[in-house]
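Apart from one protein chain that is not included, each protein chain of the complex appears where it belongs.
Note that the chains take the letters A, B and C in the order they are written out, and that residue 1 is the start of every chain.
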Amino acid sequence: MSAVTTHHDDHAHDDTHAHELPYGQQLRANRLGLWLFLFSEVFLFVGLFAARFYLWRDASGVVRPELDQVAGLIATSVLLISSYFMVRAEVAVQHGEQKKMHNSLIMTFVMGSLFLLSVIFIEWGVLDLILDNMFGVTLFAHEAIKPGDGAFGAVFYGMTGMHALHVISGLVLILIILANGHKGAFTEERHWGVEACAVYWHYVDVVWIFFYPALYLIGTAVTYHT
Amino acid sequence: MQDNKRAAYALIRNVFLVLFVVSLAELAVAIYLESTVLLLLLASAKAVLVVYYFMHIYRLWRQEAH
Amino acid sequence: MKAILTFTRSRFARALVAGALGLIVAAILVAILNSAHTTWVTPGLEALGVQLPGQLLDLAFWAVAILILLAIVVTAFLSGFGMFHSRRMGRFWYYAAGTALVWGVLGQALTVAIVLFISYLTMGSDFRLTDGNVALAAIFSVIGFLLFSGVLTDWIQWIFGHKTELHHGAPEGEPEWMRYFSVDVNHKVIGIQYAVTSVLVLLVGGTLAIVFRLELSAPGMQLITENTYNTFFSAHGIIMIASILLGVGAMVNYLVPVMIGASDMAFPRLNAFSFWVSIPAALLIVSAMFVDTGFDTGWVGYPPLSTVGSLGIILFLLGFYFNGFASIASAINVLVTVGVMRAKGMALFRMPIFVWTAISASIIQFTATQTVGVALTMVVAQRALGLGFFDPTPVAAGVPVGQPLLYQQLFWFYSHPVVYVFVLPGLGVISELLPVFSRKPLFGYKWVALSSLGIALVGFLVWAHHMFVSGMDDSLRIPFMISTMFVGIPTGVKFFSWLGTLWGGKIIYPTPMLFVLGAISVFLIGGLTGPILATVPTDMHLHDSYWVVGHFHATMFGGFIFPFFAALYYWFPKITGRMYNERLGKLHFWLMVPGFWVMSLGQMRIGLMGMRRRIANYDPALGVEGTQILITIAALVIAWSVLIMLYNLVSSARSAELAPENPWESRSPEWVAPTPLPEFNFDRPIEVVGDPYDYGLADSKYIQTIPAAGD
Partner (left out) sequence: MNNKKHLLIVALLIIVVMPITYVILTAVYQLPIAASTQADSIDNMFTGHFILISGLFALVMVFMLYSLFVFRRRPDEEGDGLYIHGNTALEIFWTAAPLVLVVGFAIWGSVMLVDITEAKADEMAIDVTARQWSWSFAYPEQGGYSSIELVLPVNRPIVLQMRSEDVLHDFWVPEFRVKQDLVPGSIEVLRITPNVEGEYKVRCAEICGLNHSGMLADVRVVSQAEFDAWVLEKQSGPDPLSMTPEERGILWFQQFGCGGCHSVDGSDLVGPTWLGLYEREELLEDGTTVIADDDYIRNSILNPASQIVAGYANVMLQTYGEQFAVEEAKYNGQIDIIEDIIAYIKTLEE
């Protein structure tokens, strides 16, 4: 039988030789872990995406509700710009430009927040509701979908809501990175925090890249009033 | 080093511009062609660009010598 | 933040928690006393002709009750300060108050109270439990548990920019065994936590089964009401699934790192999170039985039934959902660990075969779990937010309506593959143990390894066979019938390879080997009764009948329960350093195997005869009564045999003779390493120099220690 030279008396818990993995190995583990997590989340979003195609159809084929195209385009652009600033922050930290990273992260945060606001106020019609109630003004061409509007409402709020939850968690991550970056936690060589946050943020953007056509562009538009 | 840096910034800016143009193209496709397949293809193209140039997926199979 | 953390470690906080714990215990005690008082004492006295003024008796009762309550609470509170630390009762309160479990449960209860109180503030006198506030309370209660149990502490520290060291060993100033009640990052401690929790949860689920098996031993309702029956079988399903997931977690956590020669998992903190998040999830599932009218949807929770029924269903759905967190996190952890932490020379095809099954199971877990998450979220969203995913009621012209079948598609995309998560590690244990006890190499290692991956991948393409009679599109039935039949091929490879391993061996039969063989025979029944369900015409008769119950239990017992028990016996000497009692082990086996055969074949028999599944009461005209009684007796025998195992393991762990270092003469790294395993598994890094199962090849070695640079 093969044998390992062992020290039977020496199992005390205070020996520390294997405590932390070497940085390079830990980084590989972190990257693999993050990507596996994102791949796992793919199934969440594909589930919603599939539900959209499963439910949004009638006898003639795939349909979609008539939505305000300007609002959709604005939201999409704002998120894309935020992604640009995020990758800019990452390039900056790689080249040791702390100030630039900081500013870019702030821009990302602002753009991300704008996206969130546009979802809540424009897509979900909260702004319409406020304007209508307070001033009797209607700003958008199409009435926003309400949650109770059959499969339209369910899928629309399900998809945008689940995506918005991820945007919110991304924003929280950016705040954490900003605060820790301010304390000088990230260097040219070691900035896993920034990388993770950036990858996550872009991922949220990729999700929207698919959700945008699914919600706004694909299928025959159906005008309806409940 | 300096050139390297400038190239990096230029690259992401260009990718961003391409993404922006494709997004506009999507809207045009939706209005004039109404092709589901083409829209999904365009979305996939955008996703590939983001995953490669913004998320740097290639780092997964690269050994970092930090 | 720091201040809060310091506070939670103070003696005062401990005293508060002990006091609260005492209050809970005292309240339960008083409730029991009260029911005794009203059901036995008063009627008993009356029967004896003693006529006490009712008020006087009540007064006396409550005086005593309050005294007991106060005494317990005060003792517990003072024990928290360490005042009665030397007394047995005092030690109990003192240590209990320091455990993550008690902190977590209190945090969970507190969060529920806060959410309901806020809801009370907004609803005023109209306050009642609604879909919305129950869902919110459930969601936040899990966060409350995690915060209070301390599993998030390190991560919260990171957010505020502090670095934290991985703490090893018991919490400061506590005895060694307190590790097992605390948030610990060592994979072996977590593995044992998983195993113990799994067995405890198994007992809960098993007890429910015994109750409704007794109910079914005769037509009509005798023991329990229909609603209780429905709640019990639903809870049995999901509780057993939780237990099996915990059991899989136990085996994977304890074994994978040491088998690949790693010091721990890649993400030890995430590992602890995976375990601890499944505790509040399990508590939600158990509490679902008691809220409103429990939950009567079965573990599948199909809408529309689940969208209109009792509030308990929400707790079940969310408990299920949070169990998914544990699954996903731990699966990613396993994959990364195997990906980056293998010892030198540990090529993929040189890993112990169990690791292959762990990877295959993890691949399913970290992907498919998300889709059931979507399905469960949709039901909760429909109930709490009014999103009509599954509501077929028309709303307006041109607007498509919800579709109940959508749930089934998403649900089974997870819930079919997940049965392979249950059985693959079990089959891994079979393949792992057979060579050791046959003293022969595993027959066709690569084929066995790849067949695990094959089962996992084919498993993704077969989900709709659960929907053959659901009303889904007819054109889907034939492709799914064909893909389902393909599952038989990699499964067949496993069976034949096991036979090949036995052939020509020098086989010995200690208890773990018996359970492995029992597993093969039982899994064979489960496997062979599958194709008949996969072909649509026969399935049209068998679907939702007891045949399915029999088939499913055979695959679960053969694929998980038997191998899990084999694993418990096999690695028991490794974990405890002591040997279990061989005679009791064999008694367990010889009770359980015939018991299971009778139960399983009996279930299939009555299914063919027309017995539907999930019914509280059955038609005597079916002619299944005799078989039902047999099944109930068999179930009792199984339950009894499991209790024998528990007695065996617990008593042997306390006082049995010390086991040899490598009682099975295994070549696997965990047996070659010292017992008990060192904190980081190997005192020195190891490298792989041979194949894992070269039994019978003279002078071969699987692993050896890499000499230190200075040697």
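What we mean here is this: a contact is a pair of C-beta atoms (placed from the backbone, for glycine too) under 8 Å apart; a residue touches a chain by one contact, two chains touch by 3 or more.
Bear in mind that the values here come from a model prediction, so they are computed numbers and not experimental data.
Of the chains on view, those touched by the hidden chain across the whole complex are C. Contact with the omitted chain, checked across C:Gly82, C:Gly345, C:Gly386 or C:Gly505, is made by C:Gly505. Among C:His162, C:Arg439 or C:Arg583, only C:Arg439 touches the chain left out of the display. Within the complete assembly, C:Phe486 is the residue of C:Trp62, C:Phe140, C:Tyr180 or C:Phe486 that touches the hidden chain. Within the complete assembly, C:Leu524 is the residue of C:Leu116, C:Leu524 or C:Ile706 that touches the hidden chain.
Mapped onto subunit C, the footprint of the missing chain covers residues 226-227, 230, 293, 296-298, 302, 304-305, 308-309, 392-393, 401-405, 438-441, 443-447, 469-471, 474, 477-478, 481-482, 485-486, 488-489, 492-493, 495-500, 502-509, 517, 520-521, 524-525, 528-529, 531-532, 534-538, 540-541, 543-545, 601, 604-605, 608-610, 612-619, 621, 694-697.
We take it that only the chains that are shown with their structure count from here on.
For the pair subunit B and subunit C, the distance between mean C-alpha positions equals 43 Å. Centroids of subunit A and subunit C (each the mean of its C-alpha atoms) stand 32 Å apart.
Residue positions of subunit A touching 2 or more other chains: 28, 32.
Contact residues of subunit A toward subunit B in the complex are 23-24, 27-28, 31-32, 35, 62, 69, 73, 76-77, 80-81, 83-84, 86-88, 91, 94-95, 189-190, 198-199, 202-203, 205-206, 209-210, 212-213, 216-220.
If you check the complex, the residues on subunit B that touch subunit A are 5, 8-9, 12-13, 16, 19-20, 23, 26-27, 29-30, 34, 36, 39-40, 42-43, 46-47, 50-51, 53-57, 59-60, 63-66.
Remark: subunit C residues 159, 161, 165-166, 168-169, 263-264, 266-267, 270, 328, 332-333, 335-337, 339-341, 366-371, 373-375, 377-378, 381-382, 385-389, 391, 394-403, 406, 409-410, 413, 662, 665, 667, 672-674, 676, 678-680, 682-684, 686, 690, 700-705 touch subunit A in the complex.
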